Each structure stands twice: as structure tokens, then as C-alpha cells.
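Take this structure, written in C-alpha cells, and hold onto it; I'll ask about it next.
Note that this complex is displayed minus one protein chain, with the remaining chains in position.
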Amino acid sequence: MHEWALAESILSAAQETAEKEHLKTINEITILLGELQQIEHDIFEFALKELAKTEGKKLKHVKFHIKQEKSMLQCTRCEHTWSFDEMKKTLGIDEAEAIHFIPEIAFVHARCPKCSSPDFDIIKGRGVSISSIKGS
Amino acid sequence: MHEWALAESILSAAQETAEKEHLKTINEITILLGELQQIEHDIFEFALKELAKTEGKKLKHVKFHIKQEKSMLQCTRCEHTWSFDEMKKTLGIDEAEAIHFIPEIAFVHARCPKCSSPDFDIIKGRGVSISSIKGS
Amino acid sequence: MEPRISIINKRLQNVKRVVVVASGKGGVGKSLLSSGLALHLEKKGCRVGLLDLDFYGPSSHIILGVHDVFPQEDKGLIPPRVSGISFMSLVFFTHDKPAPFRGGDITNVILELLAITQWGSLDFLIIDMPPGIGDETLDVLRFIKKSEFLVVTTSSKVAYGAVEKLLVILKEQKIPLLGVVENMKQGSSSFVETEVVGRDIRYLGGILFDPHLEDAIGNTDSLSKTTFMKELVVCFDRIFF
Partner (left out) sequence: MEPRISIINKRLQNVKRVVVVASGKGGVGKSLLSSGLALHLEKKGCRVGLLDLDFYGPSSHIILGVHDVFPQEDKGLIPPRVSGISFMSLVFFTHDKPAPFRGGDITNVILELLAITQWGSLDFLIIDMPPGIGDETLDVLRFIKKSEFLVVTTSSKVAYGAVEKLLVILKEQKIPLLGVVENMKQGSSSFVETEVVGRDIRYLGGILFDPHLEDAIGNTDSLSKTTFMKELVVCFDRIFF
């Protein structure tokens, strides 16, 4: 359940935004869960809701929209693109779990499926990010 | 006149594109000159035209469109943005010339005008780039 | 929007001091000094954390002889205790394989580690840095506002040439600078001391080259008994106690 730590960062960023933009309440936060980090929707939503209860009045009535974001990896050497779905097949359980903790561990345990290079980029779907915060 | 070396890279990239996309001739190359690198339009155009003469038939009738690209620098720490125009005022002649050779030397000789941080990004207008190559 | 930045202060709110052991140069003893300092502070009764941010050549786990431990998952990751020190390193995830990261990846890894690690209450968090003034250094300056730098050099002109560049940046940016340690001294040249003092920076003293240090690597009891550690204590006690 290290997901709590990331959920906490979402609420803290929301508070910061409320502060900066002088919002009285935050109504809605839209969150992207990048495929590479393999975070379960339900666990994450549960953590967010539990945490929101103790975050004070600005987050009392917040709604969370959680969307999955497909991953895209691209090789710097041969320009081939692929996804975590495909990468996963070559990973052991420990390796996939290490990527769950730190998505860049993909560069340690995985290679371009076409040319075997370790020099690739995470183009999309890395981890947890905020796509929008709405308040009033 | 180190500009020749960069002009040469444009023609070489054009040849490569012609090869890759099976083009018989290259008709037009649109080039951006990023403000930070301080390359003079006329010198660069002259170099391109001279070099094109000896590049073989694919580049015999090529037209060059050279556009200036305004620069934008942004501070990672305070998010302030500025341009090379503004930066230039704080630079000595040697420093500006060093940036002409290697644009990243800006991180050596310049700072964020608002917070003095060396941790800024070149968002736009770094140096020579190709915006399009047209052929048939 | 990047949510992780905003949680970092909270993660470090019960950490009293963050000591960043850095150098413009590699191989000057940053890692030995980081581990040595952490062990010493722990012995003195302080609560100490050690974070290894050298991802290409992580060394702290080798020096401390870390085996068969893993962070505990509990609303984040709780670093395992190693010789009384809360220890965090990427090797828990890399399984000690190569980490061919580009600069942007480094920033992401640092952000992730800082966002999910639950250090709890500490008197000192020691950070073992890689060499240079690149992404790791810029990110520590950016994300960890309470950083205090401890800079390591050797007596060599080549080493000091690189170290000086870090000192220039730290002074210019008005970053708290605890001072400079001159490690692996062999001769009696006062070149480094003169240079450092000339820049109005505290010279913390020299530590001699210890021919027996290598044999103590991987065993914290042996390490504590080296002349290296005796000299380290002299350098550091004058700034921390």
C-alpha cells in the first residue's frame, strides 16, 4: 500500500492549487494512472477518499475522476514504439514490482523489443499525474 | 564562419531524407534559426547555396526558406520566462560568442533575470533546425 | 501537473537537518564519508537516515554491507534499519543491475523516492551524492530546501578543479555550505586549504589516506575502528556538536 503516499501527494497538490488560485472549495480532481506504474484503480480511489476526509473543508466534497493512461515507450536508437503490456511478458514478478515502486526501473529490467537497446523513452503512461483540478 | 559546418548538416539531413523517402529531388527546405545561436541569415543562406552546388542532382534546384525563431528561456525554479534579447544585455562579447558556438553555454554565463537561478530551460529558439523538407 | 513536488516538504518535515555530501569530482570519498558520518552520528545517539542518490555507481550498500533487507510498505516505503541507520537506495529496486538513466529519468527517480519514502523523525538525513553539478545536484537544490552541503575534495589539482566549480555555484546561489573536507591526504601541501579559505568557505580539515580502509568496507564494526573514522570524527564534531 505505498499508494497512500502518492494519493497524499495528489491532495497536497490540490491544497496548493486552492491556495494559489484563491479557491474556497475543490470540486473535482481528474487523475491519470499511467499504465507503467501498475496502480489499481480501486486501491487508489479508496486511499484518496479516506485521506480527503481529514484534509479540511476545502476538500470535503471533492469528486475524483480516475482514468487509466495507456503507456507508450519509444526506442531512441531504432524509433520502435511499444507498451507496458508487451514489456510485461519479459519481466519477473520482482521486476514488475520494482517498476511499480519506481517506473524508471523499466530501464534497468527491460530493453527495446526490436533492437535490445536500453536507451528508450517513456513517452506516455509513466505514473500518477493530475490532468485537472476544478474548484470555485 | 563555423556556420558552414551547420549548413552542411542541413544538406546532409536533406540527402538522408531523400534516401529514406525515395525522393528524386528536394524542392524546398524550411530552416529555423534560433535566436540564441545568433546566426546571420545572409551568411547562412550563402553557405547553403554554395554547398548545394556540389551536393549532386537531388539538391540542384532546392529553395531555402530561412526563418528566424524567437527564443524563450524559462526558469525551473520561479517559472519566469525571458528571451535572448534580454539576456544579451548582461553578456560580454566573448560570452555571447561562446553561446554562438554552443547555445547551452547560456547556462554557464547567464542566470534567470528574476531569481538568479542557473536552472532554466531553453524552451524555444535554441539553434539551427529543419522545420520541413519538401521533395518529389 | 506534477503532484509529487508538493508532498516533499511534508515527508521531510520531521527531519531536522539534511546534510548533502557532494563534490564536483568522483572518487574523492563522498560515499565513505557519508556512511562514516551516518554511523558516527548514530553512535552519538542521533536518529539518522542515509539516502544514496548515486544511481550509476551506488556505493552506500557496499560500504555498510547491506544484505537481505527491503523497505516496508506502509503508506509509502519505510527504509530498513541498517546498523541503526534508516537506509534508502535504488539498489532495492535495481537488484544491483546497471541503471542507464538519462537526466530526465534521474529527476523522476529522485521525485518518486522523495515522495514515497517515509523517513519519520530524524535528527540528520545524510545524502550521498554522485559527482558533478548535473540533474541530481540541481534537483536537490530545487526539491530539498533545507539542504546543507558538505563538500569533499582530494589534494589533487585535477580534483580541486572540478570541486571548485561546485563551490562557485553553491556560493553564488547562497546555499548553506558546512565546509570542505580534504580527503585522502598524502603530502603536506596546503594548496586546498588556501584556496578554500580564500573563497571564504570553512576548511574542515584533512583526512589522511588510510591503507587499511579498503579491508573494512562491508563491515560497519571494522569501519568504526579505522583511523579514517577517527579523523572523520575530528573534522565533523566541530560542526555538529
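A, B and C are the chain letters, set down in written order, and residue numbers restart from 1 in every chain.
Just so it is clear, a contact is a pair of C-beta atoms (placed from the backbone, for glycine too) under 8 Å apart; a residue touches a chain by one contact, two chains touch by 3 or more.
Source: prediction; values computed, not measured.
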- prompt: What residues on subunit C make contact with the chain left out of this view?
  reply: 24-28, 31-32, 56-59, 62-63, 97-107, 130-135, 137-138, 154-159, 161-162, 165-166, 168-169, 186, 211, 214, 217-218
Task: Name every residue on subunit A in touch with the hidden partner chain.
output: 76-77, 116-119
Task: Could I get the residues of subunit B that touch the absent chain, sorted low to high?
output: 1-2, 4-6, 8-10, 12-13, 15-17, 94-95, 98, 101-105, 107-109, 118-119, 121, 126-131, 133
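Simple rule for what comes next: only the chains that are shown with their structure count from here on.
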Message: Quick check on the contact graph: shortest path length from subunit A to subunit B, in steps?
response: 2
- prompt: Computing the C-alpha centre of each chain, which chain sits at the greatest distance from subunit C?
  reply: B
Query: How many angstrom between the C-alpha centroids of subunit B and subunit A?
result: 36
Query: Roughly how far is subunit B from subunit C, going centre to centre by Cα mean, in whole Å?
result: 40
Inter-centroid spacing, subunit C versus subunit A (mean Cα positions, whole Å): 29
- line: By the touch definition above, subunit B meets two or more other chains at residues none
Field: Multi-partner residues of subunit C (at least 2 other chains)
entry: none
